[in-house]
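For reference, the structure discussed in these notes is given below.
Removed: one protein chain of the complex. Kept in place: all other protein chains.
This part shows subunit A:
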């Protein structure tokens, strides 16, 4: 355990000064302009509800699963939405396995607030039998590679996974209509979740010089910056959440400027997510059509000089 701390990565003073000096002339070390986002790539897995998002060098995987549980007593007609964030030691040598650290908890909290408080996922439609059975949606976010700005990437992964997730259809049956029958996907087509809008998290980095502001910091910039703020907005211009935990003090006009920037960026990102989901849905529909399997398996008993044939 101590070994890990001894090997934690530190940015050199020279690197830090270089980044700061470059920012004074509005140049960032990866060639972007201060208000430019990195390239976002959204991919989906074979199963419904699994997404992989790459934001530059940051790589996050999101998985959505659902289970039938008893609802909370004070909300008998609402489903449950819970987010689990895993800062895998794969992503960064300083991440330790086991209990989530401060950063992981904060990240989970920001995404949770964005989804829950803005009521983007309709929890009332998740109710099956009031007071007895509701669907509990669990979102697992695995951080695979820390290239900076984990919040935004994880948020996009969570949204993409939610949009492609399908929950099994269930109906009430039994003698008194109190039994819940869950239909397997082969018999009845599973249903998508009702998502009203997409809250997109946009992170800003502040540096000690007041007028320097960057969007989507890389992990080198994160080591240099003196303050950060995450705003969660949606494409309609609604502000879903703002998180500014400590760091450098920032005047009010800068915050307003950030919110305007965020709303502009959110429109672009929402469009990108929706397009990726469309492509996935088309592919999913095509997969339903049964075709002959292309024989790409490897046959072991073939002679050695025979090539691996298709």
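We take it that a residue touches a chain if its C-beta (ideal position, glycine included) is under 8 Å from a C-beta of that chain, and two chains touch if they have at least 3 such contacts; residues count from 1.
By definition in this document, contacts and distances are computed from a predicted model.
Name of the non-displayed chain as stated in its UniProt record, restricted to "EF-hand calcium binding domain 2", "Pectinesterase inhibitor domain-containing protein", "Exosome complex exonuclease RRP46 homolog" or "Aminotransferase ACS12": "Exosome complex exonuclease RRP46 homolog". Between the chain not shown and the residues A:38, A:59, A:113 or A:228, the one that touches is A:59. Summary of contacts with the chain left out: across A:34, A:89 or A:192, the touching residue is A:89.
Contact with the chain that does not appear here is found for just one residue of A:38, A:142, A:228 or A:265, A:142. Residues of subunit A in contact with the chain left out of this view: 1-4, 6-7, 45-47, 50, 57, 59, 61, 63, 65, 86, 88-93, 97, 138, 140, 142, 144-147, 293, 295-301, 304, 308-310.
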